[in-house]
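Just dropping this structure here.
One protein chain is absent from this view; the other protein chains keep their places.
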Amino acid sequence: MNALYVICGLGFLALIAEIASVKKGLTIAIMAGILAAATLVLIDWNSAIHYYNEMLVFDNFAIAYTALILTIAVLWFWMSGDYFSGQSHQTDRSALILFALAGAIIMTAFNNMAMLFLGIEILSISLYVLAGSNKESLLSNEASFKYFLMGSFATGFLLMGIALVYGATGSFDLTSIASHISNNAAALPGFFYGGVIMMLVGMTFKLSAVPFHFWAPDVYEGSPVAITAFMSTVVKIAAIAAFYRVFSFCFYQIQGTWIIILQGMTILTLVVPNVTAVYQGNVKRMLAYSSVGHVGYILLAFIANSPTSQGTIFYYLTSYSITSIAAFCVLHEVEKSKTSSGFDGLYKRNPLLAVVMSVALLSLAGIPPLAGFFGKYMVFTQALNNGYSGTVIIAVITSLIGVYYYFRVIIVMFVKKGEETPIQVSGSSVILMILLLVLILLMGVFPDSLISLLK
Amino acid sequence: MIPIDYYIWLSAILFSIGVLGVLYRRNAIIVVMCVELMLNAVNVLMVAFSNYLNDPAGQVFVFFIMAVAAAEVAVGLAILMIMFRNNRTTDINVLNRLKW
Amino acid sequence: MTLNAFYFLSFLTVLSALLVVFSKNPVYSALYLVITLASLTGHYILLNSQFLAFVNLIVYAGAIMVLFLFVIMFLNLNTDTEPHKSTILKFTATICAGLLLIVLIASLKGAEQMAKQSGPNRDMGSVKNLGKVLFTDFLLPFEIASVLLLVAMIGSVMLGKPDEPLIKKPK
Amino acid sequence: MVARLKNGKELALAASVVELIVSLLAISQFSNTADPQFVVNIPWINSLGIRFSVAIDGISMLLVLLTTVLVPFIILSSFNSSDKRPSSFYGLILIMQMALVGVFTARDGFLFYLFWEMALIPIYFICLIWGEEGSGKITLKFFLYTLAGSLFMLVALVYLYLQTPGLHTFNIDGLYLAGRSLPANEQSIIFWGMFLAFAIKMPVFPFHTWQPDTYTIAPVQGTMLLSAIMLKMGIYGVIRWLIPVVPAGVQEWGNVAIILSVIGIVYASCIAIVQNDFKRLIAYSSIAHVGLISAGLLTLSKIGMQGAMIQMLSHGIVVFALFYIIEIISGRTKTRSLSQLGGIRNAAPVLSSVFIVVMLGSVALPLTSGFVGEFLLINSLVQYQIAIGSVAATTIILGAVYMLRTFQKAMSGETNSITSAFKDLTGQEKLVLFPIVILIIAIGVYPAPLLDISEAAVDNILVIVSDFSASVK
Partner (left out) sequence: MISLIPLLPLLGFLIISLNYTRLSKNVSSIIACSSVLVSFILAVFLFIQLTSFPADQRSINVSVFNWITTGDLSVSFSFLIDPLSSVMLLIITGVGFLIHVYSIGYMHDDAGFNKFFSYLNLFVFFMLMLVMGSNYLVMFVGWVGVGLCSYLLIGFWFKNGDYNNAANKAFIMNRIGDLGLLVAMILIFMSCGSLDYNEVFAKVSELDSSTITTITILLFVGAMGKSAQIPLYTWLPDAMAGPTPVSALIHAATMVTAGVYMVARNNLLYALSPAALDLILIIGLATALFAATIALTQNDIKKVLAYSTVSQLGLMFVALGLGAFSSGIFHMATHAFFKALLFLCAGSVIHALQGEQDIRKMGGLKKYLPITYATFLIGVLAISGIPPFAGFFSKDEILADAFAHNTLVWGIALLASLLTVFYMFRLLFLTFFGNERASRDTMHHIHESPKSMAVPLMVLALLSLVGGFMNVPATLFGSGRLTEFLAPVFSQSKELLTEHPLSHSTEYSLMGTVIALTVVVIGVAYSMYVKKNEVPVADGARLGTLQNLSYHKYYVDEIYNTLIVKPLYWISGKFDAVVERVAIDGLVNVTGTTVLDWSKILRLLQNGSIGFYIFMMVIGIVLMLSITFIH
């Protein structure tokens, strides 16, 4: 909760900075503030405090996800410093990002449908704007509008679901809903299940699970790289946290009604984006598809007995996010260099970028001993343990397909001849990339600490 | 007293009309309006339930929905303006530079 | 009596909603939407939620619709600028929405066996009552909603305001 | 046993020599019993039942020895390579060595898998970055193909892991027990899951098509690593992680695997006969040799297993030398096409003599290293089934056919414009090749010490299998 205050406060501060014209060092101040918020949230570990009439519950789940979101946010700010500095609307952008973070934190900690709804909307509305923040770019514009239109369409379904669930259970409070379900398991009206499915639609839209993923590749491609990175990391974490809260904490008892749908969606989410990504020439768009594909693995862990998969999902998200940040960091640097050949022969132009990108891609592909491997490994174990052998085989095949498209980028970087002009990378980016590299390796070599955290 | 399922049907019909509109029209503004229709379908259902359950929380929720709707419309129309500025049209199908 | 009113209002709502969708002229669509909203206000009154009814009228029909109309006027949209959709698309759209409706109706059953919670409470929809709930139970969402509106404001301004020059041109 | 150094070739050479010395020290302290020795067993990922558990028994010892002996030579062999190799190249080789040693010593299923994959990464990059034109597509195919196999192995391992009682464990003994307690049909599924990985790595017909292309385009050090050491991972996997884990599966399907391997012998030999690319030819010959090893191994006889062990060493050494000779020849003539070569024997008698010895090792002439293994393997196969054994034994004819053809085309005859200015071996090349030649003959003449090392460990595995069959009956 304190973290939420700090983040919102930072948001206002950023707005005031506009008026006070204190733009220099704003990003660093924000990073420091986020770090402080992260510390504040971690202090409450194991306390599970309920705030404001059960509106928010900062249990360990929420704390872990909030801390993760904040950590990734710090890394993100570090990476995308030049998305702010020297750009127009610097403070507006910072404030929007911060409020989006606030929305994300709400999404991890809500205990009331109202908070869920507001959290999602704060996050979404900020992102609609941020996706279009590159106003001259037609693509950014298009991405923004697509995201907005489809997002609000999906919101309609989410709301419809909330309304129906409310009608059936008489409450917006997750705890009461859950207890109502367990008390009246037999007497729930039919429309309640309809409501649950509609909520499923609304939430899986945010997750970008197939068939509600169509926005994702387009929006990711069109948005500025920094925002794409933000969407595929922070937003994804928040969406999954919210999804987990609703469907594992609240609707777990009626799993029978939605699990089969989710299984179907899982398989589709594994297959469709991974297969589609194979034919992509654009690294950013490829990463977008891959990001959608990774949701499939998380969903696989989720459908395989969600209460025990907390640790798995958290680890997967952590490794995925850190790796993605690394990948986007390189992408950002490459796009900044404004050379036509993109990733071609990157190894010759800047070995560090190529190595970091390779490690990131290897991790995303799930090659040991990197972070991504353990994520996938635990997902597979989880699923196998719960009898999802067939789905695991599909997941194995899709991750092979994944290797194919990730490695095409690697090949291009190392083998293809491109421009020879070296790419200059600023010192802070170098430090960041090395830090991320170390993190990816460390998480791969010593995964135990993170796994046991949420066991 | 009007049975609750009437309201559910009404809401369902209204919601479907909203969806129909989103699918049917290509004019972005109308599409946004149709989304508003969907939200209103939810509103009416929410109020009905609230009344039926004798619980004011439902009605309070409707306030939030309205607030969000207003915010969405504001932002959406702003985006739409930029889009019109860039494309000179509000046809949503013109927006397909991002694909494949 | 109330049932008749309900039928009438429902008829009006659905008809005007359909007209929103099918009107060629965006201005008409917007106006039909106003009618829809107005009839929904009627529903709210029927449902004994007077405050909400007025808020609905003011916020939706008043504020939001004006915004829509303003944009439509501003962009000078009319029947001529209206993009055309092919018949097949229209047909499939109708089929799709119809299917959705059927499925919705089919799955939203079970309300008839729900017991009414207790007699209508005259005060339930009153300003006082709602205010109490809003400022006690739903205080945090209320505050958060302000953040939401702030976000929308910043966003709209940011999108609407022209970019300041990135680097000041040297003289 | 683990080294990661990244500073230039001399340092890399030094590191690998140090490893060689360490492994020689290890072998001097090694007692020829079945027990795993030099055990390191520390907890690693507790929550998943994974321990960092490595140890060396006779089987591992031989392969560790092979790795540590060959890597210095491989590094040395690159020293006068025409294009300079940066230090990252050597770094990758050393990482590869670490992973290989890890594979051969791991006593934890997960650790095994981890090292298994880790070995793949450096070799992939070695082949990709320093490979010939068009390496991208081919190495990707290689990577995907082998990864596909190993992912199925991972699934099989995890499945076994989930069968272990209580808090699951990846410990080798736990997995052995878990595997053996499975019903026969499940064992068969596990068998295929794991055998696929091993078969692709070895590679066994018909899973071999990645191999000739990859060998051909890879830089020669990559080819050496791949063929001389890495394919032993597959064979080792069969010995350590297949036969004792799912004995029923092996009994059920071993026959099919043997037949595939034997088909591979004849098939690959035939293809080798018509190859014109020197490297590709040796690649196919490698498939043939490995087919014999895997077939002999799966007869589950002691002779077969011991033959496989000794043949692994021999094949590693011989194939290393062959590829090095190819590298020397193609480095000087800029071609690997046999039809363009010829008459090298006139100009380079030392090279051709060395080639003769290596060739003899390859065609398994008695008193060369190849013979001992091949004799034992064919022996086990004939005992298994005379028909299969006889078909497998045609390798001694077909091997002679393609190797002699190669020798004739490359070495004999009149010199031509390409080979007339051929220089004989330099001192550094001799430094690599002479020890190898001595090894080839030494192992052929006196293989007993090597056979003794693995004897007890092989027994151990066979006892597990026979106990299992006894318990079933």
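Which chain is which? They are A, B, C and D, in the order written, and residues in each are numbered from 1.
In this text, a contact is a pair of C-beta atoms (placed from the backbone, for glycine too) under 8 Å apart; a residue touches a chain by one contact, two chains touch by 3 or more.
Not measured: the values here are computed from a predicted model.
Across the whole complex, the hidden chain's contacts among the shown chains comprise A, B, C, D.
Residue in contact with the omitted chain (choice from D:L367, D:L431 or D:I464): D:L367. Note on the undisplayed chain: of the listed residues A:F61, A:W78, A:Y128 or A:Y193, the one touching it is A:Y193.
Between the chain not shown and the residues A:F212, A:F251, A:Y347 or A:Y388, the one that touches is A:F212. Looking at D:V18, D:A34, D:C270 or D:A442, the residue that reaches the missing chain in the full complex is D:C270.
Remark: the residues of chain C touching the chain excluded from display are 89, 92-93, 96-97, 99-100, 103-104, 106-107. In the full complex, chain B contacts the hidden chain through residues 19, 22-23, 26, 92-93, 95-100.
Of the residues in chain A, those that touch the hidden partner chain are 146, 149-150, 153-154, 157, 193-194, 197-198, 200-201, 205, 211-212, 214-215, 217-218, 256-258, 260-261, 272, 275-280, 401, 404.
What we mean here is this: only the chains that are shown with their structure count from here on.
Mean C-alpha positions place chain A and chain C at a centre distance of 30 Å.
Computed from the mean C-alpha positions, the centre of chain C lies at a distance of 71 Å from the centre of chain D. Residues of chain B in contact with two or more other chains: 4, 8, 15, 18, 32, 48, 52-53, 55, 57, 60, 64, 68, 71-72, 75, 78-80, 82.
Those residues of chain C in touch with two or more other chains are numbered 104, 108-109, 111, 114, 117, 137-138, 141, 145, 148, 151-152, 155-156, 159. Chain C makes touch with chain A in their complex at residues 104, 107-111, 113-114, 117, 136-141, 144-145, 147-148, 150-152, 154-159, 161, 163-167. On the chain B side of its complex with chain C, the touching residues are 1-10, 12-21, 23-27, 29-30, 32-34, 36-37, 40, 43-44, 47-48, 50-57, 59-60, 62-64, 66-75, 77-82, 84, 89-91, 93. The touching residues of chain B, counted against chain A in their complex, run 4, 8, 11, 15, 18, 22, 28, 31-32, 35, 38-39, 41-42, 45-46, 48-49, 52-53, 55, 57-58, 60-61, 64-65, 68, 71-72, 75-76, 78-80, 82-83, 86-87, 92, 95, 97-100.
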